[in-house]
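Excluded from the complex is one protein chain; the other protein chains are retained at their positions.
Entry: subunit A
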Amino acid sequence: MASSCSQALRHHVCKSSRILRVHLQKAWPNRSFVLNPAADQQPAVSSPEEEIVIPKKKTWSKEAVLQALASTVNRDPTASDYRFQDDPYLTPKTSSEFKLFSLSQESGRNAAKYFISTYPKYFQKDYAQPHIPCLMPETLEAQIEEVSEAALIERIQMRKVKAAVDLYDQLQQAGTPVSLDVTNQLLDLICFYGDCDPAQENVPEQRNEETEDVQDEPQTKKGRASKASDKLKAAWKENNNAERIFALLSEPNTHSYSALIRGMVKYGAYSKAFSTYTDLLNNQLKADVSTFNALITAAPEVKEKYNEKWELIVDLLKQMAEQKVKPNLLTLNAVLKALRRCGTVGKSQAFPVISEMRALSIDPSLASYNHLLSIFYKPGAPFQGQTDILQEVMNEVSGKSFTPQDPDDAQFFITAVRICLDTKDIEQAYRVHELLGVGENWRLLGNDFQQNIYHARFFSLLCMMENIDVVLKWYRDLVPSVYYPSSNVMRDLLQALDTDNRLDLIPQIWKDLKQLGHGNRQTLVEELLTLMAREKQNQEVQETFAECALDIKKMYDTGDRGKVMMSWTAGSLSDLVSVLLAAQRRQDAWEILKLFKTHNRVPSEELLDKFLTCIKESGDVNQALELVQISAGFCLPGTPKLIQRVQQEFLLSEQQKSMLSDLEIQTFNSD
């Protein structure tokens, strides 16, 4: 019934539309391209090879919807970092608080991990389907006790260097032969860790140097903090276990040599590495690509002159070609890094190297570009006509998303923004910042310390080059959600305000300064006061300045325990008084004037002159006399002039006149 009904309806609709169409066609004779439905038209003559291609069904990953939703949301500039709780009490406001809170959260996690690994029996019950291995307690002690090869493999996997070496010695003494593979793995372990046990992050008592990078990231990634370098460079000791075990090997193969050479290069025994390489050649063995990479890294250390360094590198590359070893990306990066130390030779050879590697289908990564930029833009050196290299690099790199392939990738953004800062190139800086937003590139910005450096340089460049509206827009975007500026950068911001004549924003900046914890930095505060006192502004602005100045005064007075105390200087006191006078706050200014005496500072004559003018407007004779007495008390040379002014401009009683004349005689006598 329903189907017949719908059929009838359809029929009716068709008929009515046909009628309508016929009528319309009659009415508009020549306009046919809109009104004719497709069915009416003759099918166009289709070319015979045009087939309908049904595309293959797309398979979406499980997180595709979530990723699509995430791409619609940008960073919230009013929120703090994702690590922290969304509560005003728990949000960090200064960079030291940021570090403190993230470190305390991390140390809480370490405390929990300690309990979990100490009492694993309470955490064995497995609710999760599928199994989640990272939520199970991890075994920190080796399980297999008897002296065997399996026990050695276990200790190697648990990265226990000393225990593995001891076990190997025991195996040798017992006479059991250890296979070459396992010995190679042992050599790898020893050479990677430089013959000492890696620092255990979860056991607090064994940690001997407190670097914040170790605490921040569980994997021991070396940051550019100054304290991190002493963690790494334990030197390669003579006759250490690696060499000893290597000597015990009857037939060392490529892998053994490779491990030894790479360990030597990592820990600074460069000439030894080259002699080991010659041994390898004498034994008619071939080296593999990582050995060559290590040797190329070591090449600038063993030769002195630029030409010799380059010749050694070319020699190594030729040997690589002879031994039919294909270079990889790390080879390219090693060559470029070595060229950084080759001066002018580096500049001439860098581009040919890159083009040759391109021909071998090795695409440069961000680390290669980083080395390239460092070759051409040495810090502190003057630039002659090299500004287009950064542009070319940015042309290559823009719009691409990079994955981390080399540890030096993380240096790219910092180097690029340093070059932009040095060459004052704001366009390229914007492009660098845009590159950060592409795909996964944000991962390559580095740890918190490096991020701080990047943002500091970027923001300083903005303050220097852009007008104040753009600067403030970026300021509101970056601070304090991503970046907590240091006092130097805030001084740059103040200069930008000064340049663009927006001094009325100073009270707001002062509030931000207080919140960032820079409210007690003497130079910054004095600069603020000077800027406020320099010119006379209009009335409301002057009022805000006065409020701000009084707030600043409070910062000098309160001595919070642990906070750096600021001391008044004559300049800062004078500025404060001028600001208050300009806002007609005579009473407050009078209080401040008394502070000169308490803090042993001498006011200047212009200040007292200004004060007298202000007093004259109100006509308070007693205050004028007190002012003159203060001036006399400081034995200022301008006191007679002041006395004259008072005598001329004020109506004095007899007593006051006599007092003044006494003072005049006094000052005259003391001159």
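Following the convention adopted for this analysis, a residue touches a chain if its C-beta (ideal position, glycine included) is under 8 Å from a C-beta of that chain, and two chains touch if they have at least 3 such contacts; residues count from 1.
As a convention for this text, contacts and distances are computed from a predicted model.
Per UniProt, the protein behind the absent chain is "28S ribosomal protein S24, mitochondrial-like"; the candidates were "Proteasome subunit beta", "Nuclear pore complex protein Nup85", "28S ribosomal protein S24, mitochondrial-like" or "Peroxisomal acyl-coenzyme A oxidase 1".
From the options A:Gln105, A:Thr499 or A:Thr523, the residue with contact to the unseen chain in the full assembly is A:Gln105. Where subunit A meets the omitted chain, the residues involved are 84-87, 89-90, 92, 97, 100-102, 104-109, 111-113, 115-116, 122-123, 126-128, 132, 135-137.
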